[in-house]
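Yeah, one chain of the complex is gone here, protein chain that is, but the others are all in their spots.
So, subunit A:
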Amino acid sequence: MNYFEIFSLVPSFSIDLVLLGNTYRNLQKQYHPDKYVMSCASKRLVAMQKSTEINDAYQTLKNNCLRAQYLLLLSGMDIELEQRTLQDTDFLIQQMLWREKVEQFRVEDEDEITDFSTMIVQQIANLENEFEMKRQQNALEESAECVRKLKFMLKLQIELDQLEEKLFD
C-alpha cells in the first residue's frame, strides 16, 4: 500500500489537505496502541507498525515538497539520495543574488522584506505548478528538476524567516 492509498487518495500533487488531516486522525484513532492493550503481542505489533506507517505517510503527504518527492519516487525516481549538483547557471546566479539581498536586509527594509517574502511564495507556487504539469505529461526528469529548484527556494525562505526573526523579534 503506498502513502496515497493509505488515505484512499489518488496519487496527485493537488490533494485536499483538510480531508487528509481528518482521515489521518480517524486512522490514528483506529490503530491507537491504547485500543490494543488487551490484544496479543502479535496484534499489538501489527497495530504499532500500522500506526507508524500512517504517521510517516501523513508527514510526507502534508508537505508539498515531500509529497512531490514521493510522487517522483512512485514513478521510480529517488531524488532524496541524489548526489548530483544542479548546474543551471541562470537559476543559480539568481539564487546567489537573492541570498546576497537577504544578507543585506536591515531593520529599516521591512517593506522590502515583505515584498521579497511574497515573491518567494509566488516562485514556490510557480515551481509546484510546473512540477505537477510536467508530471502529468510524464516528463519525469523535467518534473524532478522543478523539485530540485524548489529545494533552493525553500532554503531561501528559511534564511529569510531566520533573518526576520533576528531583526524583528
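Assume a residue touches a chain if its C-beta (ideal position, glycine included) is under 8 Å from a C-beta of that chain, and two chains touch if they have at least 3 such contacts; residues count from 1.
Here, contacts and distances are computed from a predicted model.
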Answer for the undisplayed chain, UniProt naming, from "Anaphase-promoting complex subunit 11", "Iron-sulfur cluster scaffold-like protein", "Proteasome assembly chaperone 1" or "Elongator complex protein 6", is "Iron-sulfur cluster scaffold-like protein"
Full-complex touch with the removed chain, picking from A:83, A:104 or A:138, is A:83
The listed residue (A:9, A:73 or A:154) that touches the chain absent from the view is A:154
Sole touch to the unshown chain from A:92, A:140 or A:163: residue A:92
Had the left-out chain been drawn, it would touch subunit A at residues 79-80, 82-87, 89, 91-93, 95-96, 99, 147-149, 151-152, 154-156, 159
